[in-house]
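Okay, structure first, notes after.
Removed: one protein chain of the complex. Kept in place: all other protein chains.
Chain IDs A and B follow the sequence of writing; residue 1 opens each chain.
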Amino acid sequence: MLNYDLVVVGGGPAGMAAALKAKECGVDSIIVLERAETLGGILEQCIHTGFGLHYFGEELSGPEYAAKFIDQLKGTDIVVKTDTMVLDIDDDKVVTAVNKKDGLLKINAKAIVLAMGCRERPRGALEIAGSRASGIMTAGTAQKYVNLDGYMPGKKVVILGSGDIGLIMARRMTLEGAQVKVVCELMPYSGGLTRNIVQCLDDFGIPLRLSTTVVETHGTDRLEGVTIAQVDDKLQPIESTKEYIECDTLMLSVGLIPENELTKNVGIGIDRITNGAVVDEMRQTDHKGIFACGNVLHVHDLVDYVTLEAQIAGQGAAEFILGGDKDAVYVTPETGNGVRYLVPQRVNINNKNEVKLYFRVGQIYKNAKVVLECDGKVISSKKKVKLAPGEMENVVIPADILAGMTPDSSIVVRVEE
Amino acid sequence: MCYDVSIIGAGVIGAMTARELAKYELKTVLVEATNDVAMGASKANSGIVHGGFDAKPGSLKARFNVKGCEMMPQVCRDLSVPYKNNGSLVVAFSEEEMETVKELYDRGITNGVPALSILDKAQLKALEPNLSDDVFGALLSESAGIVCPYELTIASTENAVSNGVEFVRNFKVDGISFDNGVFTLTSADGDTIKTKYVINAAGAHSDEISRLIGDESVELIMRRGEYFILDKAVGNLVSRTIFQCPTKMGKGILVSPTVDGNLLIGPTAEDVDVKDDTSTTSEGLKTIKTFSVKSCPTVSARNAITSFSGLRAHPVNNDFIIGPSKINPQFIQAAGIESPGLTSAPAVAEYIAEILVNAIGNVPENKNFNGIRKDVFRFRHATDEEKSAAIAENPAYGRIICRCESITEGEIIDAIKAPAGARDVDGVKRRTRAGMGRCQGGFCGSKVVEILARELGCSINDITKFGKGSNILFERTK
Partner (left out) sequence: MKRELTCVACPLGCSVTVEYNDSEIISVTGNTCKRGEAYAKTEITNPTRSLTSSVKVNGGILPVVPVKSDKPVPKNMLFECMKVINSVTVEAPVTIGQVIIENILDTGADIVATNNN
C-alpha cells in the first residue's frame, strides 16, 4: 500500500491544474495517475488553435496548452504515472490502479481529485438503422487517426452532429484533402461555438443542415452512403425528406458523456442533467475529501474554464488535507426559466469568497437577460446579445450576499426574455 | 493432398462438428468464406439454450434441442465458455395465452423436457418482480439457459485446431466437382481443396452449397431478427429469459440477461430476400421497443449501447436438414439450422460425426485428443492476487486497452495468437470484449488497430473491421 496526501485521477488539463494548485497550496505528496501514454489528455490530439485565450492571453494549440502544464509539473515533486488505469476507488479513499511496470497498485489517499474527462456518445445510443460497415466512427477517433497516427480515416465524409469536435474535424479533413459533404444537426441550432461554424464550415463552403439527422447507413464492407432526413418538432424523421448521400465515412459528434463509472462505484451522487457529480463551490462531492473537476464534472467548451475549475478543486483538496473537514451550511441554487443546470449544485454559505455559478441554457435566446435572484431580490441582471446551449455561461454570487444568507436562503438563476 | 473431411462453414455447427471429428484419426479441414469464425447467424442470435418445449414432437429440432440442452453445461465447462442455467419463462397475458402455455407444457413433456412447471401470476411475479402487472401466468423451464454463441463457436474452433483440425479462412466455396470418389472445392479466388467427404454447414448459404452438387433439397427463407443490447446498468432487470407466447414467425420478442451481464431485447422476425445484409431497420427497432415493454414495462431502449441484426436460415419444411445428400452420400447436410440451432449444436455435431465415422468405417480414435480448452487470462474476472501474478509474468496484462470492459493488451495479444485467432477488429472484440462496452470502441478502437498491425506485421491501414474490404483507414496523411 502506497500513501499519498492527494491522488489525482487523470492527467489531462483538469488533473494537471488541480495537482499544481494543490502543490502551490502546500500539499506535500501528490500523485497523478493518467491512463494514456502521455499527459495532456485529449489536448494532445486537438492540434487546432483556440486554446488559452482566457487563461494565457494567447492563442495556443492543444498540445501547446498542455505543454505549459506538463513543463510546470516537471518542476515539482508531484509524482506522475502514465499508462496507468485506475480500476477502483473505495469508501476509505483507497485507489486501485494498474500499469505494466508496477502491476496492481493500492494507494491510500487523504483526498482524491476526479479528473477523468469525458467520452463521446457512440452510434448505438442513436438508433441509426442500417449496416455495420467500417467507416462509422466518432469524430474524436477520427481526430486521433489523422492528427496522431497520420492516417486518413475517410475521403468522402458526412458528419452527424455539430458539436465542436465535429466542426473542427470538418475543417481538418478538408485541409487534409477529404471532401466533407455535409454536417447534419438534429437540433434546430448548432451545439458548437459560432466561431467554429464560421471558420470550419463557412470558410470551406461546407453546408450545415439543421433539424436533420442520419437515418440509415448503407454498404456491407466499407460505408457507401447514408440516408439523411429532416426531423419534425418532435425530432422524428420526415419520410418525404429522405435523401441519399454517397460517402465512405460517417463521423459522429453527437455529444460527450462524463466518464463517471469510478465516481458511481464509490456511490457519489450524480446530477441527472450534467451526468457529473453533485459538488459544492470547492468542487467537493458528497463524499468528503473527494473532489471532481473538468469534463468529468460537466462538459466544458473551453479548456481555459476547465483549468480554472480544476484550480478550485485543487485548492479545495489542499484545504481539506491541511485543514481538515470544516462545518458547512449548504444552500442549493435553483435553475429558473431557461437554465438547464448549475455547477456547483450546492454552495456553502460559510464560505468567505464570491462563488461563480456555471450554467447552460436549454435553447437559443437573443437579447435576453441572465438574472441572479437571492432571497427574492435581484442581485444582478446581465444583458446578453445571444445565449446558446453550446456556450457555457456564468453568474457571480458576491461574497457579501453569501455572507448574509441563512440555511433557508434561496438562490435562483434564470433567463428573462 | 486429400482431406478426409471438409466442413464448409465455421459457424457454431461447423465448429462443433470440427471438434467432434478431432476425436478421430481423420484429416479434417474447416473452411470458412469470411475472415473469421461465427460470422453469420452464430454471432447474431439470442444466445438462448432452449429447454425444448417449442419444437414439434418427433422433429429433428425436438430431438437435438432436448439433447443439446442437456449437453451444453458440460460442453461449456470443457471449453471455458460462459454459460448460465438461468431458466426461461413463456409469459401469458390472457386466459387464451394460458392455453398456449399449457400446450407448450404438454409438448415439452412429450419431447422429454425436464423441470417444466406452470406458474400463476403470484408465483411469476415473485420470481420476476419487474415483469408487467398484466401477466397472467407462465411456463417455467428450469433447464433452459444462456450462452455466448460466438464464444462457443470460437472455443470449439480453437479446440478443434489444437487437436489437429485445419482452419482455412477467406475460402468462399463457389464450385464443387466430384471425381473418383473425391470432391474438389474451388474458391472464388481459384484455390482448391480436395476432400473425400463434405459437410455442408454453410448456414444462410447452405442452399447454394447444396446446389453445387445438384442437390436442390435445401430450401431456405432468410428471416431477419433485430436486437438491442442494453447497458449493464439494467442487466439485472430480469434474471430469467422472458419469452412471450410464440407465433408462426417464431418465439417472439424476448427480454433476457446475457452471460456478460447486459440485457438483450429482440428479435424481430422479418422474411427478407437478401443473404448477407445484416442491416437494422428503423421499423424493426421500433417493433422491439413496442413489444419488449409489454413483458417488462421499465425496459427502455434509451439504455441501448448498440443494436444488431442476424439472419436465420429458416428451412421451408420447418425442420433441420441433417444427413447424407440423396445426390451424393459423401456430401452430408447440416442445413436449415435455425432456432433452436445453437442449443442443438453439440448434439447435431455428435450425430454428424457418428454418421461420418460409420460411413467411413474403422476410423481409429485420436488418442491425443484433449477436449479441454483452458480459458485465457481474463483481467476483469481475476482476483487482485491473480492480476499481480499475471502482470509479473507478462506486463502486457497490466496495460488496460479497453477502459469500459477492463481488457488488457495481453488479452488482445492472446486473442490474436490463439489457434484460429483474431485477424480483425471485430474478431478481437468477440474474443476479448474490447470495444463492446459503453463507448463502443471510441477509445480503444485505434489502439486495437495498432496492436493488430504490430502482431500481424502489417501496416495499420491493412487492418480491417471484419475482413476484406472493411478497412478502417486509407493512406497516410503525409
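The rule is simple: contacts are C-beta pairs under 8 Å (C-beta built on N, C-alpha and C of every residue); 3 or more make two chains touch, one makes a residue touch a chain.
Treat the numbers as computed from the prediction; the structure is a model and nothing was measured.
When the whole complex is considered, the residue among A:C25, A:I47 or A:L210 that touches the unshown chain is A:I47.
Among A:V86, A:I197, A:L252 or A:V299, only A:I197 touches the chain left out of the display. Only one residue in the set A:D5, A:E34, A:D83 or A:D149 touches the chain that does not appear here, and it is A:D149. Listed residues A:S61, A:T96 or A:S410: the one in touch with the omitted chain is A:S61. Listed by residue number, the positions of chain A touching the unshown chain are 44, 47-50, 53-54, 59-61, 63-64, 67, 146-150, 175-177, 193-195, 197-199, 203, 301-302, 385-386, 391. What chain B contributes to its contact with the hidden chain is residues 476-478.
The rule is simple: only the chains that are shown with their structure count from here on.
Computed centre separation for the pair chain A/chain B is 39 angstrom, with centres defined by C-alpha atoms. Considering their complex, residues 35, 83, 85, 87, 96, 98-104, 119-120, 122-125, 127, 129-135, 137-138, 140-141, 144-146, 149-155, 176-177, 215-217, 220-222, 237, 259, 261 of chain A touch chain B.
Within the complex formed with chain A, the chain B residues making contact are 229, 276-282, 284-285, 301, 304-308, 384, 387-388, 391-392, 395-396, 398-400, 403-404, 406, 438-443, 445-446, 450, 460-461, 464-478.
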